[in-house]
Each structure stands twice: as C-alpha cells, then as structure tokens.
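Only a part of the assembly is drawn; its chains keep their places, and the rest are absent.
As written, the chain order gives the labels A, B and C, with residue 1 at the start of each chain.
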Amino acid sequence: MDGVWTPLWLTLKVAGWATALNLVLGVGAGWALARLGPPRWRLARDLIDALLTLPMVLPPTVLGYYLLVLIGSQGPLGAWLLQTFGIRLIFTWQGAVIAATIVAFPLVFKAARAAFEGVDAALEDAARSLGLSEWAVFFRVSLPLAWRGILAGLLLAFARALGEFGATLMVAGSIAGKTQTLSIAVYEAVQAGQDDAALQLVWVISAVCITVLLLAGRLSPWQGRAPESLR
Amino acid sequence: MSTHTPPTWDLALRKHWPHAQHPFTLDVAAQCHAPRLILLGESGSGKTQTMKMVAGVLRPDAGHVRLQGHTLFDHAAGLHTPAHQRRLGWVAQDYALFPHLSVAQNIGFALRTGWRNPTAGHTPAAVTDMLARMGLSAVAQHLPHQISGGQKQRTALARALMSQPRALLLDEPFAALDPALRQRLRDDLAALLAELALPVLLITHDEHDVAALGALSGEVLRLPPPQR
Amino acid sequence: GELTVSAAASLTNAFKDLKPLYEAAHPGSTVQFNFGASGALLAQISKGAPVDVFVSADPETMDQAQGRGLLEAGQRKDIASNTLVLIVPKGAADTPKTTAELTTARYARIAIGLPASVPVGRYTQSVLQAEGRWAAIEAKMIGANNVRQALDYVARAEVDAGFVYATDAALMPDKVRVAFTVPTPQPVRYPAAALKAAPNPVDAQRFMAFLLKPEAQAVLAKHGFGKP
C-alpha cells in the first residue's frame, strides 16, 4: 500500500487544480453564453457551445497528442512559453493539470450554461434595481441560484479528472513519483495482468471519489426547496 | 413652488413588444409636479411595464424618464442610467424575493452593494427595526418559500425602503394584505413619505391607497385599455 | 469462412497489407483484424471473445495465454522478429554510440515504455539491468504508455533519446534518427497461435501457415520486421 500515497497525492493535486480552473473557466463561459448578446444570436451561441464541447468528443489520447503538438517545446504555444518565460509544461504536473482541465471543461461549461439559463432574470433585475453592479449581481444572485447545477458539473469534472489518463499521460509522461497518477497506476496494473494490485487501486480511487463527492455535496449552502408535497 | 421647478415625474415612454398573435405597444407620457404619480389602467394596460422602464430594467424604444429634473433615460441623447445607479426603491408586483436568502437577508440586501450577501447570522439593527415595523420579526429567519403571501409582500416593501431610495416605485404594494394590516402599513408609509418627501410612482387598484398616498399631493396617469 | 485475428497494435500497418494477399490466396475467406495492446487482447480472449488466431508482441503474453490453457502446446509459432533501437531527434547534435553515454548529463530525459505494461519497456529494462545502468537511466525515464508515445516524444524533441522498435523508427525517418541497435538478451519475437476455442479452426490453421509463407514474410520485411 506504500506506493499508493505518492500517486494519490498527485492525483488529488491534479484533479483539484483542474476542477478549480474549470470553476473559473467553465462558469465564466457558461455565464457568457447564457447571458451575453441578444436572443437572436442564438445560432452563434449554439455554434460556440458545440465548439467548446469538442474536447469531449475526441478520444483523450488523441486530444493529448494534439496538446503535445501545441504546448510541446516545439509547438507554437510551447515554444513561446519557453522563450518568453522559460516555462516548460511537458512532463510536469502542471502539464497534467492543463490536460485534465481541457478534458473536463465541457462538463462544467455545459452544466453552468444550463443552470444560468434557468435563473429567473427578474431576480437579477431586482438586484440591479437595489443598487448592485453587474459583478455583484453575478456573485450574489446568479451564481448562488445556479450553484446546484454548477456543482453537479464540477463534481463530474472532478471525477473525470481523477479518472482521466489518456490525455494526461500523453502530456505529462508517466514519471514515477512525479506525474504518475492513480488512474495511470490502475491502468498499468490491469495491462500487466496484475489483477489484485489493480483491484486494490480501484478501491482506493473509488473511496477517494466517494469521499470527495460526499464532502462536496455539503458545499451547497442553499439546498433549495425540499419537496414537501405528498406522494 | 416656482414655475421653474422641474416636474417631479417627467415620463415619455414608447415600447413595442412584437408577438406573432398579439403584439403590444405602450405609449405613455406624463409630466407631474406633485410628488406622487398614480398609474391607473385596466389589467394588461401596461402599468407594470411602465414601471419597469422607469426602474431601468427594461429599455424603452423611445422617449425619456426624468425625475426631479435628473434625466435617467433619454433615447434621443443616447443616455441610459443603469438600474443600479438609479436608486429607486422598486416593489415588483410578484415581489421578486431572493429565494436563497432569509427574510432578514432580503431586507438587508441593499445595505451593502459589494459582492457578498448579508450574513445569515448577524442582523443589523436597521433591519431588526424594519422587521418589527413590518410585523415580520417572527419570520426573520424564514426563507421566502416558508412565508405567506402577505409576508412576502411586506418583505419586498421593507427591502425597497431599506435601500435609501430617492423615489419609490410601488406596484400594488398592499394587494396581498388584509384590510387591517393594509390600513396600518398605508398610514405608516404615508407618514414616512411625508417625512422624507420622497417622490412615489404608485400602481394600485384600491381607492383607499390613492386617497391615503396620493390624494393630498398626487396626480393620476390613466393608461388606455389594452387593444383587443 | 470468416476469420478473426487479434493482433498486437504494432503489427497494424503490416497486417492490413496482408489482408488482400490472404483473401486472394483463399477465395471465400475473409479476415477481420482486432488490433490492440497485447495485454488487452489476452484479456478479451480469456473472457470468451470469439477469436481464431492470436498474435502477440512478446512471448510473455503468449506464455500467459498458454498458461491459461487457451492454446494447445506446440500450436504457437514465431512469425516475425524485431529489434530494439535507440533513437534521437533528427536534429540532435550528436549521436550516442552506447548506452553508457546515456548516463551523462547530456541526456536528461529518455523515453521508455512502462516496463510493467509495455513489452518494449520490458526489453529495455532487461538490457539495461544486464549492463548495470538501469538505476542511473531510470532516474531520467519518461514513461510511455505504449511505444508509439515514446516515438512521438523523440520526434517532437521533448526527450533527448528513446528506446523503440526498429519498425517504429521506420515510420518517421524524417523526424528521428536511429543511433544504434540495442542487442537484447532475449530476441524480440512475435508469436502467433491458433486458439483452442477458435470458432473457425480450419481457417485458423490456414492463416497460421500463410504467415510463414514467403509472400507474407516479404510484406513483414517491407515494414521493417525481421525473420522469425
């Protein structure tokens, strides 16, 4: 069980960062598509929506390959990062975070868009009339009211980031103790026919996921109306 | 009052709602020197929509909105003060209470305009006073779905009053209240208005409201019935 | 009849070229290939997948299949061989001559298939262990999920060198350069076997025989594979 702690910690770090980044990116994109621009721009919005969903549709390994092409030290973005800031993303846990973020992004984005669209615009108007700027309206009305749906998306994204390894592995390389996450370890154990070791790791990863999901369920301060009615 | 004093309410509003079966066009204009302007009109004549345009949450197609000489909206001049800078205490017809905040938090909502909501634990003194005045102390910690129709309406009224508005926009503020309570709040509000000298734009179906809140110093704007 | 062949992913390109040859030689027969990682193919077969012929990328996987009683002893034949090579990016300044050079500071990252699950990694590990350099090089190892990934890392110059098969290196002659061939203690062999549970045993035997015929061997050679 000793070899479990390092990948476990790494896994949580990567999944945690990916989820946090998606909280910002996914919620931002979801809000923008739900609220910006006049209603008649619907086709444009739907097109952007579909484009932003594409990371979901590419096999993660393939996505990872294109990511390598993009942020590798020869890639357009990677070369620029390397020359300008001396940052190298390939084979680092930060690279793994980027991969996991992209893979899980559509989960948060789509959940957030649907949730913001479900928020009653009249409540936002009431808040504006009470003196709140657009920022304050977002944080005090729109976000809390959309939170239930967003949280569902975030939890999916976290689980996906835990389980993702195709793209992550491609970008981060499987460097023991540095970029080897739990799911890569499970994958290897299964590939190598080590069923017992694999099963053990599956229990660990499942336990981690369930724990985090249960804890996060408490993160919803406003539980909304409990169904009081009879059935 | 000198003749040079600008009118309290100077409204000229045009707005068209396209709708396949039944488009609706609203066209109102009023200049009112008295502090109270009462909007009357049949159901569906456009009272609520007019008020929304004054509040700044709905943009007219043309016209202007001026309050005591301040221009809040002027289509021709391309001027449009956003709703959050108008400081108008608006009580919407359907209350628009924030469902995730308690009655006390709803009432204290406008006390801070930053990006954080009032905390659930601590109720500022001003909110406690207002709760008592509105007979809402018992339900201070209830969420909107846990209170009655009349309690909702009083919460909306209290919330608007707490926002230190420079005018009040009241859309049937007492419709859900029983006669005794209505009488009490109407008198309360009349006293408060007399004290603060706040301009009021009022929609009501109740002549007693008109009498108490408007008659002394009010004018009436009557909207034409909706086209059928 | 219809024949199902589960073959290691590294054989994909070569076997796709074999298909028309075999079908021309055996009218009425069609071959369908199922390519994948050897371990995954074994898992499928041992869980009851209807496969006639299994071709693995390493003898170990075939040993496991034999151990599970999926094939008759004596039914397996090696059909091709491969060689382990060290590659460097095309633009690399110099070309190492021995694995010893890899321990120098010039080589900071070296791509190697994960030994636990990737056969090429296992060969690499056993070579380096025999030479006593495994510990030094493992510290620089970038683990690859499969041999193709190691190839990509070298091709994009993300690593300074990598261990792959000669057949992989041949895929990208304009991006990678073969530094030297690494002699392995055990030769890299591709064993094939007709399976006990083959739904189509007759064609399975025919296909086994076909693989060793000159025309098939010529195709394999064209793709860089060695004689069995």
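We take it that contacts are C-beta pairs under 8 Å (C-beta built on N, C-alpha and C of every residue); 3 or more make two chains touch, one makes a residue touch a chain.
None of these values were measured; they are calculated from a predicted model.
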Total copies per chain kind in the whole complex, with one of each drawn here: A x2, B x2, C x1
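Note that only the chains that are shown with their structure count from here on.
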Innermost chain by mean C-alpha position: A
Between subunit B and subunit C, centroid-to-centroid distance (C-alpha), Å: 77
Distance between chain centroids, defined by C-alpha means - subunit A, subunit B (Å): 43
Approximate Å spacing (C-alpha centroids) for the pair subunit A, subunit C: 36
Contact footprint of subunit C on subunit A as seen in their complex: 61, 65, 68-69, 72-75, 90-91, 169-170, 173-176, 180, 184, 187-194
Subunit B-touching residues of subunit A, taken from the complex the two chains share: 122-123, 125-141, 144-145, 221-222, 224-225
Touch list for subunit C against partner subunit A, complex: 37, 39-40, 42-43, 64, 109, 111, 114, 116-118, 141-145, 149, 152-153, 156-158
